[in-house]
Structures are given as structure tokens and as C-alpha cells.
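Working notes, beginning with the structure itself.
With one protein chain held back, the other chains of the complex are shown just where they sit.
Each chain carries a letter (A, B and C) given by its place in the written order, and its residues are counted from 1.
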């Protein structure tokens, strides 16, 4: 019963099978492998973007930091929400890769709004050479609090960015979960809504460790390649990144897995709503639930071997009815039985 | 009638005279000049810190950025208020010099409180290797909104920092104005209140361009010297920095000037309180006033050649009674007559 | 017939099998997986270094750049040979990760000598704060030109470094090939010879993409972890790095593979010495040969599908007897038959 994160689940058997298939004889290194040629074309097709520049790296932080470094000068500032992964969970990687750009925190909520974004951008207006200059806007889709931006929301944020001539980055570590939730196309969720560069996650949704970075405008493709190499993120045996992504994209595995993860999450959410004293505190649009459970429920779950993050409080000592906050993440691999067992234990 | 900033006034005649005196024959370069030996001892004496490491640079941003780079690892975060000069007015210099450390904004007010500081520090607790690590606390004294921290306030913030093992930096671009306002000793306002490193300003208070950086613990003195050189802030003809600081410190010129600037500010503030429709919106503890004046007053002042920052609104078009915010800064050199003329024009 | 590089060959079946074994259910992310616990202990045992800090990353450049960043301040300089991978083949990654440290090139040969190293270190002596400060020495073992440093050579270089208080890094992208060539222990080739930090390669010798970084003194272990995360090199599904290394170390697979690669190289070298007009131009101590072959031989090999780097000249046009330089790299997976076929084609 592991609900701690979608970064700790297994890889798809198809991904492992693709690795084995790719492991025959020699292959051109450093991204010149023929599987990468296929992956590039597949992603261009999925995104309806025949000119897009497409690259693979092994971690989501690398995808984000390298994308932002290509978009943002060191004297500029990235605009993002206070819960953005790039702000809270990357140990200053964006600042490192941009050579010291600032992250400007927009509003106080999990999601930027056009109003808070405009206000933050305006606040960088009056200081001339003295303040950081306006740089790209980074939208997290799915957010770290589990919310999925609607197409209209993305469009509205992009419109604000564009009205100032700023680029738009989408941190799509859970891109597939968002697309599955919105039931839209990849193009609709990105360039048709004004997004310029996408971090397209694979790791959290069934790969071992691979993310794509997609530039709809390929002007800076070579710069990105140099930054990737200089960041030590260019794989010599690149075919093993390509093969993962190949399997992930084949037969819509990525979307099917994400749908399953979202369905698992809905099942868990529905069940939690029937647990006495439990309350869901976020909008579980995709595969992440924030909830409060009574201490006693946490105690029973811990005893039963359930793993997830309790975000505050001591589960061992205190009023058994006191609600303690937690995060529950579902990936594709969790079975209905496991979810139901979890719920049964929670109910006591 | 120039109230735009204390960075635009003249230098003291004594400062120029000291430059002329220093300009005889040859002098050891790069900080080995004998005037610097004197300056070092004088500052150690003023700060009652016989072991302190003392360095000169030419800009306040250099003092801050180099001090913080010596205190803060690139994977750490500096804690500061949202109006801190290091955050708003240094075009990412702290991020640059620290190789990409983050600035964490504490609270929403001009001044951090022990509570907001503790809360910000705590928020960097639970992410292990993933989040930025806790780094130094930077206090701005005088704040950019004109407030002076009391000794107790500095002590309380330092105590919070110390309780987490964090260093404390004081951005004292207007150090003298603050000390004059508090009528305390330099030691009381710094190491006796828990401050580890000080940016001690000269430029805004009558020098041409010189700031001292003072480390009460000299352990990192050599590292600072290397960072200063690498930052291109080591002057070959260093005697001309030393001479400015020498004149600034001699006969308490620094304190006398600051007192005069503060008195000028009080005179201006008192007068403004009698201007119809005018309102002072900050706590003008030192030499900076934030106020709202009716548009008509701004118009009269502009016509009379007064220079200062109007912070919002169009002074030319609109209701003559509508209050528009502005900032008014006094330095030591402004005459009573000029202040009174300004007030007369404002009153109309 | 692929002799272009050992970074383009397949992974060992054992490595793939280990990935499959690791892919069961959930595992703690970010290096907290139990396979990593085993890998850490195995490497400590192999290196006879029970206190060593051991980390995994996915690329050799990451291993080197992160190791050096932990050893070298930004105002210091790394000493290395002119052919070092960190200097020629990492697109400024060491400069990036160290925040701008310099690489000082020692001598003009593939290998530093105690004399050239001492001379380079001495040359950084007389400039005080103005020049880069002395930093770590980085030894490449096997060198990019195929030479293996003897234990005495490593010791002699380390002794020079130690006499100045400098750290010693070993870039062991081909660590196993070197150890196999020297028939020594891992401890003898490293800390017993004065090495402080090792980049221990797996990728070029049968893994998909994994390298270990080993600090014999664990003092900076936490700093390394933070730098790894900030560099975006911390894998969430870390077990898939661990599993590769686990398989690589098990049953001496790493040494067996390296021995095979070296034997393959000896077979190729012996054969080349019998090719008319061919000349081996390096010391092929491990698995890399630099040679000159007549243009006609290159033409025959190209026609037969052989892949390797011709380093200068146009193989298509010119005197058929003109020798053109090339590099030939053997990995463990090349068969005797393939080598013999290559030689037959070369002979014409």
C-alpha cells in the first residue's frame, strides 16, 4: 500500500522490454541513435508540431532547469506559483542553471491567476536596470497540490505572458495525468494555449527515468544541446533513454497509464469521502489527494504497512480523532484491491 | 530641491580633501596602502572589534553580494524582507555572487518579525535534500521604507537565526542614519545584537563611492578577499577608497552627517504634516519619507524644479486633490531653506 | 565492426536482468532504496574503505563535475593534463559546476609528470590574490590516449599534490580497464596511492548509464548530495541506477568485462602490427588504440562497414598509401571473429 509518490512505483514491463530490444549490438551515442529519430517524430506527431525540437533527459529537474536556462537570462526572473516544483523541490537547480536568475513567486495559491501573474509582472516594471528583468512564466501542470489547469486557464496565463513578450514554460512532470484529466490533445494543452516549451514527464508515469523537453520554436535547439551537455545530462548510451520513451509513447501507453492513475485516485477519493472524520482538502483533479485523516486512521494505516506522507503532527501521540494532514499519490500500478484495502483500514 | 535619493548628493569637502592628500607620490596598491591600515584600525575601534576583518568596496551592492556569497552556499537560501535592497534593487547580484542561492522572502512587510522569520525558516525544513537549505538572515537597517530596527528587534531576529545556527548579515547602506536615530554604539547595533557581518555604507552619506564590509569573525577573511578580486571589486589604486573612508570616519563626520540628514527629514516630515491633503505613510525613522500629496501639490513642486520619485499615477492629468504617493529622501547636504521652500511650494 | 567507442556498445545481460529484478513494486526513491545500501557496502568492500561516501549518477561528466565542484572553490584552479576529458570533452561542465573555477593545463603530454605538475602548481604561486588559487589535481585513468598510469605514477602525482595540501581526484571512466591492466586492487590504485575522490565508471564497461562517485573522506558527503540534487542528477527512481551498479559489481563482472576489453584490444593491436603500412602511435595499455593506417585500408574498412574515428584527412581522396590517423576502442562485447575480420579487411 504505497501512496507516497508516483516516483517510487515500478516501470512498465513494456519499458523494460524496450530496453532489452534496444540492447542489441552497437548504437550511435549521444542522441544519434535511430530510436531517438523515431521518438522525435512520434512526439512531433503527438504534439502536431512537425518543427519542434525534442530532447531527452533523465530527470524532471533537469528538464525544467535546462528549459528555463534556455529561456531566461541571468538578470531576469521566472514567474511561478509558490508551490511550483522549480521553487520548492529542486534545491536551487533553476537558479544554478540560469546562472542566478530569480524565481518570482506569484500570489499565494497553488495556481497563478491572470490577475496575480499580471500583478507580479507589473511589480518588475519600475526599477529599470536595478530590478531583475521580466523573464518566462512557468506553469505547473498538474500542480504540486494536485490541481489541473483548464485549457482556458493555461491560455489566460499565456495571454498575460505574451502581452509582455514573455515566454511560457509548462512543467509537465505529470503531463499525461493532466491531459487524461482534461481529455484534450497535447497540442491543445500546449502551443495552442500559448505554451512555448514543455517538460514532458515519463518517470512518474511508468518509465525508469526519462523526460522530454520540447521546444515548439526550434531556434534555440543547439543552445539547448550545449546546455544539456554542459549540465552533464547528455547520455552516451542514449538509446536507453530513447527506448524508454519509445515504449512509453507506443500504443498510447502514456495516456492509458495516466488514465489508470487518475481512476485509481478517483476511487481512493470516493472512498475517503466515506471515511468518518476524513476530509479531502485539495481538488484531486489528477492523481494526487491532500486529505486530513483522524490520527487513529493514520495509526491503523501505518500498522498495516501503508506508506504515504503525513504532513504535520505526530501520528503516535495525541487525540485519536484529531485530523492530521497527509498526501496520497496514486500511480498506474496500484490495484483496486489495494485501494480498497487501504480504505478498509482507514475506516477501521 | 532634490529629494530623489541620498545617492545623488555631493560628497563632503573633507572627502575630496582626503583624496587630494592621498594623491602624493606612490602608494601600495590593492589594499596594502597605509591609509587602509588606519581605516581598518579606526573601524575596529568604532565597532569595538579588534579582531574584525575589514574591507572596502565601491558600491553597496558589491558589499552585500560579496558578504552574502561568503556566508551562503549555492544550495542555501538567504532570508530577507520583501522590500530588501538585495531582493528588489540589485538585479540578481546576490544570486550571481552566491552562484545561484535563493532569496526567501520573509512575510509581507518591510520588516521581518521573529515570528515571520521563524515561520520562513521552518518552511525550509521538511524537504531534505530537495529544498534549498537554510542560509543566512539579512536585515536591512535602515529599511528601504525608511524604518529603523530597534536594538531589541535586531536582537530578536538574530536570536531566531542563531537558534537555527544561521549567520546574520546587516545591510547598512544607511548604517549611520540608523545609528544616529537609535543613539547607540556601532557595536550595540551589530555584534552585540547578534550580527555577524555588516555592509557599512559611506556612499549615501557623503562619500563618492565607498562601503566597508566588516566580518566580526575573521575566519573567512581570505575567502572574502578572493571573492572580491574575482568579482572585480579590488581596486588597484585602493588608497582612493581608503581616503574616502578615512575622511568619513574622522571626527565623527559619518555620524554628524547622518544626524543632519535625519534632522532634515524630521523637518520635512513635520512640515508635510501641515500640508493640506498630505499624509505620511511610513515611519520616517531616519531620512526617508513615504507620503501622499495631492496631485496639485506634485504639479506645483514639479514646476518649481523639485525632484523626487512619484510612485504611482500621472501627476499631469486627473483630479487635483487626488493623493499620489511619493518618496522623499534627505541627505546631509540639504539646507533648511530648501526644505522650507519645498514645503511652501507644496502648500501652494 | 564497431570500434568507435566503448560508450556505444550494449549493456550486459546481467545489467538488464538486474533492472527487471529491481522492478517489483515500490522502492524508496532518491537513493534510499535497499539496493543502494548493498551497492554502497559492496563498493566500500571493494575499495577497502568502510567509511567512504558513495553516490551514483548517470553520466561520467556528472561524476567528474560534481566531484570537482565539491573539491574546488570557484576562485581555485584544477590541474589536469591537456587531453583530460574534463578539459576537452565536457563542454565546460567542470567550470559550470565549480561556479567558474579554472582548469590549468599541465604540460603538453597525455600524462602529467611530477615535474610538470609541480611546475604548474608553482606557477600559481606568486600572484597572491590576483591569480587563481591552487586547487585539486585530477588524474585520468585510463587516459584519453589509452595510457594507464602505474601505481607509482599515481603515487608520485599525489605526492606532489599532497606536498601542497591539494586534493586528488581520479577520473576513472575506465577504472576497471586500468585496474585490470595493472592487476592491482582498487585500494592500491586509489587511496593507497593518495587519491581522495574517484569517479568510478560503469557506463563504458557494460552498464546502461551509471557511475559511482566515492569520497574516501566522507566529510563533504552532504555537500555532495546537495550539489547532486541541485545539478538535477538525483534520480527519483534511483533503484534503477543501483541495480545496474549491483549487477556490475556482482561476481566481478566489472573486472571480467574490462579484462575482456583489454584482451580484445591486445588482439587488435597485435594484428595491426602485421598490417602493412600500419603503425600504432599510442601506448595501448588498456582498450584504446591510436594508429595510422594507409588510406586504402581505411577505404576497405569503411566499405566493409567498420565504424571508428578517422582523426584527420579525407579517406576518400588521395594517395592510397598515405597513413591517416584513427582511434580504435574495444569494449568487452566485441568477438574475436569480428576483430579478425577487421584485421583481414585492413590487410586487404
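To be clear about the criterion, a contact is a pair of C-beta atoms (placed from the backbone, for glycine too) under 8 Å apart; a residue touches a chain by one contact, two chains touch by 3 or more.
Note that this is a predicted model, so its numbers are computed, not measured.
Asker: Who does the absent chain touch among those shown?
Answerer: Among the chains that are shown, those touched by the missing chain are A, B, C.
Asker: In the full complex, which of A:30, A:164 or A:309 touches the chain missing from this view?
Answerer: A:30
Asker: Among B:36, B:62 or B:345, exactly one should touch the missing chain; which is it?
Answerer: B:62
Asker: Of C:80, C:103 or C:245, which sits in contact with the chain we cannot see?
Answerer: C:103
Asker: So which of B:16, B:109 or B:315 would be touching the chain we can't see?
Answerer: The single option touching the absent chain is B:16.
Asker: May I ask which residue of A:4, A:52, A:99 or A:293 touches the chain that does not appear here?
Answerer: In the full complex, the listed residue that touches the missing chain is A:99.
Asker: Just the residue numbers, please: which parts of chain C touch the chain that's not shown?
Answerer: Within chain C, the residues that touch the unshown chain are 74-77, 88-92, 95-96, 98-103, 105, 126-127, 129-133, 311.
Asker: Spell out the interface residues on chain B facing the chain that's missing from view.
Answerer: 2, 4-5, 7-11, 16, 19-20, 23-29, 57-62, 65-66, 90-93, 96-97, 203-204, 208-209, 226, 229-237, 240, 307
Asker: If the missing chain were put back, which residues of chain A would it touch?
Answerer: 30, 73-75, 99-100, 129-130, 133, 223, 225-227, 229-230, 234
To be clear about the criterion, only the chains that are shown with their structure count from here on.
Asker: Using CA atom means as chain centres, which chain is nearest the centre of all the protein shown?
Answerer: A
Asker: Quick one: name the chains whose C-beta contact count is the highest of any pair.
Answerer: Top-ranked chain pair by contacting C-beta pairs: A-C.
Asker: Nearest whole angstrom, what separates the Cα centre of chain A from the Cα centre of chain B?
Answerer: 41
Asker: How far is the middle of chain B from the middle of chain C, if each middle is the mean of its Cα atoms, in Å?
Answerer: 51
Asker: List the centre-to-centre spacing of chain A and chain C in whole Å, with centres computed as mean CA coordinates.
Answerer: Comparing mean C-alpha positions, chain C is 34 Å from chain A.
Asker: Which residue numbers or ranges of chain C touch two or more of the other chains?
Answerer: 226, 229-230, 234
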